[in-house]
Each structure stands twice: as structure tokens, then as C-alpha cells.
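Take this structure first; my questions come after.
Heads up, one of the protein chains got dropped from this complex, but the rest are sitting where they should.
The block that comes next holds subunit A.
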């Protein structure tokens, strides 16, 4: 002690200071251990008494602890009134009276294992299935002037997009119910579909539609979509009994035979996959259970029209889908209603002359497209995607195509003036990284065998060979963009040229343009197909393409020819 006192005053002071600090620091500091106080889904339910009954369901089915784990879930939470209404509907007084399996199904139907906010809702199904496996469908409805977003048509969302720690919840005013009837049962119990049911039974498709949902080895579900026809629609077309239908359609007198026309008539109305109206509205062609037959679909204002197509310049009016009653979910698919009778159309192969410039991306350049004056307009990758797409980066300015047209009346040896319509599709740099593969959606091609001729404006250098693919299958012959047209009309007759896979497609003819037979294709479905051009060279100049001809093999391959610098066809 004495020694301490003998220490110099400065040291003594320091000692006192440190002792003081040591005592002070002893008190424990409260540390916040969480960075986020947001509740998880189950905690949120416990904190809100309005949803206690749904929490009870989760507790009874042991989903409560699961919904409190980390993850990205979407839960549709029915209010207590909704659950009570459900109990009244099934005639129970408390949740404990309901079989556990039903409660499990209900709980799983309300939960998705991905975060889905209302901004990504469409008129159809939510892209993620519920944990139950059934898809939920969304939409919006207006009741008494008040609009709300709906789930499975019946339940309205009363509060949406509540962000919680492990996902997002939406509050709904009705319990969602699992669809437990098959398509066949749903159709059979609708008295307006009695004739349709009879036809289904007569052709054996009824059993097909009555099968429970299965999954194949690739985990693809066996969902089906049915385009049903009511008795009124049949009556309008003149059919009131099954016998009348048989008399009209059944050409083999055995509707059970898959090749019989009545069987095809029915299978043409059954689409593989789960296709809600929102899916149909955005798919141009629907594959059907009738082998190789497709239904074309298109959206005209707010009506979905089936088989509303232009063939050879003539509009064939289609039938509309009755939107108000369609989108009926069944356990193994979805049911729609059409407003008119429709059947498979028998068509003979017809030639298709597809000008590369006849694509939506160019057609919307209304002030220059096919106008008399010269025109040039770039289309960047960011604006493509309707009828044409190519590989490249949207940020790359060189990754572009252009509409290139010479003024009418320009000498055909000048620029692109020798092409049909005096216009071409120009690919700025047809090469790796900017645009190596360019894919076009063709007009509708009727099924059959066709020869494919591709015409282009030749350039002497900086270009090379192009491979052609039809629906992803490479065609045997390549095009050489250096190669000009043969003008030795006396020495090389057209038939000789044709046998070598060339022709003088334009008239009047110059060596600036050329046409090459790239192969023969077998088009299996009447639909729009994909034609892809693939560059085999490192282009240093722009490539110019005029048109592609799909000519049925039995047709004259030389005529009609195409007017150079004009839009006409030249027959002999």
C-alpha cells in the first residue's frame, strides 16, 4: 500500500482511472441479435386473431411449424368468416369434424412454394402449382361496382401482397376448394353437354377424360384441356342426336376407331396440357389429340377466335370461346366452351411465297413498308420477337436487321432493285456474336411435301455460305451468297438449271439475284413453322435476303415467277 502511495502522482492517477473503467465495463450491454423484426407466416397468423381458424387448420395438419421456416412462400389466407362459411357448406360445426385428409388438401392448396405477388397474376393459372399439385387460377371480377382480384374464380382478395419474413400472403374471403371431379364427370353432370357426353362415350374418349391425373417418367402431368360444345351449339349446326353426328362424320362407321372422322372430330377438341384461356390467348397454334392437327388461336380485341385464318388471301371466320363460362377446373384438366361448331379442315398443300420483309417487325413501319419510295430502317434486337428473332445482345448496336427498299423504277441491276418488291431483309453483320442464327416464323403452311427455294441478292465478297433449318432440322443444301444468277439463257435452259437446284426466280432477270433449292421438307402439321438461317462465315458486309418459296413437290417449280422491282407474280 505504501508502495502504491509512493508512486508518482501521474501513475497514481492512471491507476485510479483504469480501476474506474474496469468497474464500469462490467455492466452487460444489451445486444440486438436480430437485424429484422418481420414476422414469419405462422407468427403473423398467431398475431392476427382474424385468421385464427386457418391457423387451426395449419396446426391440425402440422403445417404450422413448416410455415414458420425460412423460404419463399405464398399463402392465401382465408378469413375466419370464410372458414366458417366453408364449415356451413360441408355441414360441420367445427374443424375437428372434417377428415384430416381433406384439411391437408385444403392447407396444401393454399400454399405455393414461390413468392407470387398480384402484379404477376394473369387471367389464367399462377405459374407455380400449389403444394397440392393443382394450379390456382387468378383473374379479376367486378361485383356491385367494386373490382377485386379473384383466386379460383370464387374467392376475392381482400388484402394483398403482405410481405412477411418467409414470403408473401394474400387474404381471401372464401376457402379454396380442391377440384375433385374429373373432366368426364364435370362434363357428364352438365345437362347442356348431353350430346357432347354421348359423343365422348361413343368414341371412347369419355374413359380417357375420366382417368385420374398421372405423371410420366419426365414428371409431365397428364392434364387435358377440352373445348366442349353445348347442345345449343350443336343444334345450331343442325345436330340434335348422336345418330345425326354419326351420319355426318363417322365415315368408317366405327367411332371407336381412332381414324374414324367422328373420333377425330372429338379428339380435335381435346388438347394435351393444362391450357387456360390466358394460355390459349397467347399461343398461336394449339396441338390437339387428333394426330398432327392443330387449332390456330388468336385474340381479336377481347375475343379468342379459334381457326380464324387467312388462307390464300381469303379470311375463314373462326369460332369464339365463351369466356364467361370457360376456365372450369377439373381434377385432371380444364374445360372450355366454344360458341360454334368447328371441325378439322381438309386442305390441299398450297404454295407459300414468304417474303422475308413480310414480318410484323417491318410491317409496322407503316410509312415506308412497301411504299413507292426508297427506304431504309434498322430494327434492333430489342424490337424483334414477333415474327423474327436472332441471337445477339440487345446492347450490341451491330446486332440488327434492316428493311431495305429501292425506289420503284430503279434499274434492276442497281442495289436491291432486282428483288421481288424491290425490297430485302438486310442483316447488318450475319456472323457469330451479332447475328449467327436468325429464325423466322413462316405464314401458315398446310401439311404436305414442299420444295424450299431461297432467293437472295448476291454480293461478290465478304460473305459466305448459309445453312438453312426448317423446324430445327437442317436442309441438305447450303446457299452461297457470293454466287450470282445464271444469265446464259441460250446455253443453259431453265429446266437444266432446275435440275441443278437453281432457277431464275425473278423477271426480268439479272445476275444480281439468285435462287437456290435448299431441300425438300415434309410439313407434318398445318401451322406456322420456323425457318432458320445460320451463317457459316464471318460476314464483313451486310447480307440481303429476298424471299423463300415453299412449293408443293407436285407443282411447277419455275412458274409463277416474281416481278423484279415490283410486287406482281408472272405466270408463264
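FYI, a residue touches a chain if its C-beta (ideal position, glycine included) is under 8 Å from a C-beta of that chain, and two chains touch if they have at least 3 such contacts; residues count from 1.
By definition in this document, contacts and distances are computed from a predicted model.
Considering only "Lactate utilization protein C", "Sugar ABC transporter ATP-binding protein", "Membrane protein" or "Mg-protoporphyrin IX chelatase", the record for the omitted chain gives "Membrane protein", by its UniProt protein name. The omitted chain makes contact with just one of the residues A:220, A:282, A:398 or A:460: A:282.
Residue A:148 is the one among A:148, A:231, A:408 or A:536 that touches the chain missing from this view.
Touching the chain that is not shown, out of A:131, A:157, A:294 or A:518: A:157 (per the contact rule at the top). Here one chain is not drawn; of A:9, A:367 or A:572, the residue touching it is A:367. When you scan A:299, A:460, A:473 or A:569 for touch with the missing chain, the hit is A:299. Subunit A meets the missing chain through residues 117-119, 121-124, 138-142, 145-149, 157-161, 277-279, 281-282, 299, 301-302, 323, 364-368, 371-373, 377-380, 382-383, 394, 403.
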